[in-house]
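Please read through the structure below; I'll follow up with questions.
The complex appears here minus one protein chain, its other protein chains still in place.
What follows is chain A.
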Amino acid sequence: MAKITAGVGSSHVPLLGVAVDQGKDRDDYFGPIFAGYDWTREWEKNEKPDVVVLVYNDHASYFDMNIVPTFAIGCAERFGICDEGWGPRPVPDVEGHPDLAWHIAQSLILDDFDMTIINKMDVDHGLTVPLSMMFDKPAKWPCKVIPLAVNVVTYPVPSGNRCWALGEAIKKAVESFPEDLNVQIWGTGGMSHQLQGPRAGLLNREWDNRFLDMLESDNDDVRHIQHIEYLRETGSEGIEMVMWLIMRGALGKTVKTLHRHYHIPCSNTAIGHIVLEPAD
């Protein structure tokens, strides 16, 4: 039986990808950010996940305004790397797991989640930066990846409550897959940041850390935070944090925190990272 063995939360700021690609990840600016991922890189080497369900959003890279899926699951064998305007990142292509992806897709649809199925897609920094943060620069990514793309750009985006429930349904789907697989789920994006308008540059260390505390808790209060609170407190792009709730919802009631890291700033953004293990 397949099993979700851990959940990882991480920011996916594009500049972190640039830092890795250009070898600046240990300089004075980026060093403290990457130091907070050293623990996780060692841990991942031992954990050796077979598959990561990677929750992220496309930033007008592969999707434009013609199609805006709320929840989309990548079922392809392989995903290419997007050219986001300065050439694709020099990272390996991402290998999918069509058997598990299709199984999850079918199970979610039966569970009332009307998923969009994607059979061809390139992935942007939202997906590749977390891979670089967790695995550095391998010639080939050490696991298969099921991209789960969430619309967090065009409103209304899905509610935190709905994201949490989707996570619960993903857990159920994975656990009904017959093959023995070590599956992790990652929620990415955030934390506080605003990239637009006169209020650009807003960060909220206190709120972000309260959010991390809530993820560690064994109650589910965090799922009920409304969009307007994310927008007021964490900036217009802080809404990406609803994607972390899909990860948290897939871990069950009680979790154990293995690692936690927070750093301000990276470009316009507050960096957050957490590693959780189901403890029910």
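Here are a few things to note about the model shown:
Heads up, the rule we're going with is that a contact is a pair of C-beta atoms (placed from the backbone, for glycine too) under 8 Å apart; a residue touches a chain by one contact, two chains touch by 3 or more; residues count from 1.
Here is the rule we go by: contacts and distances are computed from a predicted model.
Set against the options "Carbohydrate ABC transporter membrane protein 2 (CUT1 family)", "Protocatechuate 4,5-dioxygenase subunit alpha", "3-ketoacyl-CoA thiolase" or "(Fe-S)-binding protein", the UniProt name belonging to the omitted chain is "Protocatechuate 4,5-dioxygenase subunit alpha". When the missing chain is restored to the complex, the residue among A:14, A:74, A:96 or A:147 that touches it is A:14. Residues of chain A in touch with the missing chain: 14-15, 59-61, 64-65, 83-86, 153-156, 161, 165, 192, 194-205, 207, 227-228, 231-233, 236, 264-265, 267-268, 270.
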